[in-house]
Structure formats: C-alpha cells, structure tokens
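Structure, as structure tokens:
All protein chains but one are shown at their positions in the complex.
Presenting subunit A:
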Amino acid sequence: MSSGSSCSQTPSRAIPATRRVVLGDGVHLPPGDYSTTPGGTLFSTTPGGTRIIYDRKFLMECRNSPVTKTPPRDLPTIPGVTSPVGDEPPTEASQDHLSSSPEDKPAGGEESQFEMDI
C-alpha cells in the first residue's frame, strides 16, 4: 500500500484521542514514511507532508524540563501578564539561552508604549 492512497481514503475520520501504535512486525509501516522524534513521538506522513506531532500528555511531560524554570532572557516585563502587578522587574536571567546575541536586550524599555491602568 502506498501512504498516499491510504491518506486520501480516510480524509474525514476522527483523530484518535490517544496515539497507540501496536505493530507485530514492520510490514504495516511503509519504510521511510514514519519516524520518531527524539522523545519518541511518532512522526507520520499526512497530506501536508511529514509533520512533527505531539500529544498533550507528551507536551505536559516536557513542562518539567529544568530549562523551563527560568524565564526567557528577552521576556518583556508586563505587569500583570509576565510579572506580578506592582512587582519589580525580574532580574535578567543569566542562563544561557538559545540566543546569545548582545543586541538582544530585554524589551523592558518598550514598556511605556503600553498603557496600563493599574
């Protein structure tokens, strides 16, 4: 079977709530059409091409990753939104972030553009 024809035959089927793949052997999977992410979530071939799919459970597990504990370096300070109302701005996290460019300053200076009635 080709993955293309199987996709076009089932365009409107409901997507299962949980992704459970049971395979006795490899014959059910066309080689090359399926793969896994580093976390083990299945990539699959859809009409739009290969896509990176994660279910809710997997995403929630990633929430506990240590990297999520520190705010992004360039997180703007918006009282009541990214920081408590009336709280002083959080100190800039010195954690190594994906962007280490010096011109990537925290956007705190733009605050005045934003009118907040606190």
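Quick note on the criterion: contacts are C-beta pairs under 8 Å (C-beta built on N, C-alpha and C of every residue); 3 or more make two chains touch, one makes a residue touch a chain; residues count from 1.
The rule is simple: contacts and distances are computed from a predicted model.
A chain of the complex is left out here; the name its UniProt entry carries, from "Eukaryotic translation initiation factor 4E type 2", "Checkpoint protein", "Glutathione transferase" or "Sm-like protein lsm7", is "Eukaryotic translation initiation factor 4E type 2".
Subunit A residues in contact with the hidden partner, per the touch definition given at the top, are 11-12, 14-15, 17, 37-39, 41, 46-49, 51-56, 58-60, 62-63, 65, 67-72, 74-76, 78, 80-82, 98-99, 101, 103-104, 107, 110, 113-117.
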